[in-house]
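Report on the structure given below.
Shown here: the complex without one of its protein chains, the others still in place.
Showing chain A:
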Amino acid sequence: MNPPLRKLTAVVLLMFLTLMAAASYIQFFRAPELNADSRNVRTLYREYGTDRGPIVVAGKPIAGSESVDDPYKFLRTYADGPLYAPITGYFSVVFNAMTALERQQNSVLGGSDDSLLSQRISDLITGKQPSGGGVELTINPAAQKAAWDTLGNRRGAVVAIEPETGRILALVSRPSFDPNLLASHKKATAQDAWKELNADERKPLLNRAIGGDLYAPGSSFKIITAAAMLENGATPDGKVAAPDHYTPNGTSVAISNPGEERCGDGSGQVPLRQAFLQSCNTTFAKAGHDLGYEKMNTIADALGFGKSLSIPLQVRPSRFPQPQDLAALAQDSIGQRDIQVSPLQMAMVAAAVANKGVLMKPYLVESTMTSDLATISTTSPSEYSRPFSAQTASALREMMIDVVNKGTGGRAALKSVQVAGKTGTAEIKAGVEPHSWFVGFDATDHPKVAVAAFVENGGDGGYNAGPIAAAVIGAVTK
């Protein structure tokens, strides 16, 4: 009976080899496909159940993970949730979704990034629970808080940039939301919060700072028009046309100055400096019209209009489209009609002026770290463009100082530091309050902060947005 028994041994061996092959097939060869299957809730648990790394501002975590006793094992929590929600976004298990930095930096925060490979290997060997890396932001908490507080319950956004580097010091959008509610593992809590936020007509989920919606910049756009004029031969003290009314060719609609006021002494000719501090519409509408779209657009384009930008949040490109005619170009040149901007774009404009014509690429992530908070990589500042010359920048700076000291921007003035800026009051349509803007910086030898403050339907720009910008500049320069 031994020969058949030996053959039977071979049969048993074959049976076991079949099982081993089948197990290998499932656990190795087909594993990626099975793990990617939407029906495999483990993938969710694992992706959403890692000890996700913190998002850090000035050494303090604004987003972190705490250990909880459910299948996901870790709950994402946000300190000062609404204040930082436009930056952090939320990490939701219930909706299988993540937004903003939680999404853009997911590979680092979740621990799957290549830069964390050595950490993963050491975790594997030491048997440590794998955990995600940290992300340190460029945000200055004082500036963020100042922007948040002065904006108050109004709808709007504030973006502050360090001109020499492009580091984003503040990025606020109001109204905001509490990401803790959306990150909750309780289905009812998360869904109720979601329904409420979506039904809210104030649109709290909209990130106004980086172009969730774009807005007309109004007179604050005149910085760009003035830059184009200066680049093309004008000087601050050179005379420019400043009629009371200006009707571009091809239209019968006259452009008048704010409040139907006269510009300068009423002679129809004023120094550019005067037109700027008084924010004369006729001067800049006519100048843009006369310069033509190409010259205007060259500068706007260099400043970032029409280009997508990743900070690494995705910034919606501001619009300066080819106008349909010269009349449209005239209106565009005073920041109306087709011009649509994000507050971040306007902060970049201020930063380019402050940094003597060199625009640095704005960024939010200072560095990425391992789970032990050892730095892996640091973002180095990089030049974005040189939209205009240092000379032009210097002239713009002087004119913007005048705006604060003698013009429409008086409410942005600070005792501690000279502020330079430009107000904007963007008319939208009759019966609706205009958008308020203030775009400026601290006019020191090495400006520390360029800021764009925006209040949606806030009314007069200088009056409403000016103090917000001043508070932010004060918080940074203090």
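Criterion: a contact is a pair of C-beta atoms (placed from the backbone, for glycine too) under 8 Å apart; a residue touches a chain by one contact, two chains touch by 3 or more; residues count from 1.
One rule holds in what follows: contacts and distances are computed from a predicted model.
S.K.: Not counting the visible chains, the remaining one has a UniProt entry; which protein name from "Sulfur reduction protein DsrE", "Cell division protein FtsW (Lipid II flippase)", "Putative methionine biosynthesis protein MetW" or "Ferredoxin-NADP reductase" does it give?
M.R.: From the choices "Sulfur reduction protein DsrE", "Cell division protein FtsW (Lipid II flippase)", "Putative methionine biosynthesis protein MetW" or "Ferredoxin-NADP reductase", the unshown chain carries the UniProt name "Cell division protein FtsW (Lipid II flippase)".
S.K.: Out of A:15, A:254 or A:374, which touches the unshown chain?
M.R.: A:15
S.K.: Quickly run down the residues of chain A that touch the omitted chain.
M.R.: These residues touch the chain not displayed: 1-6, 8-9, 11-13, 15-16, 18-20, 22-28, 30-31, 33-35, 37, 39-43, 45-46, 67, 69, 71, 73, 127, 129.
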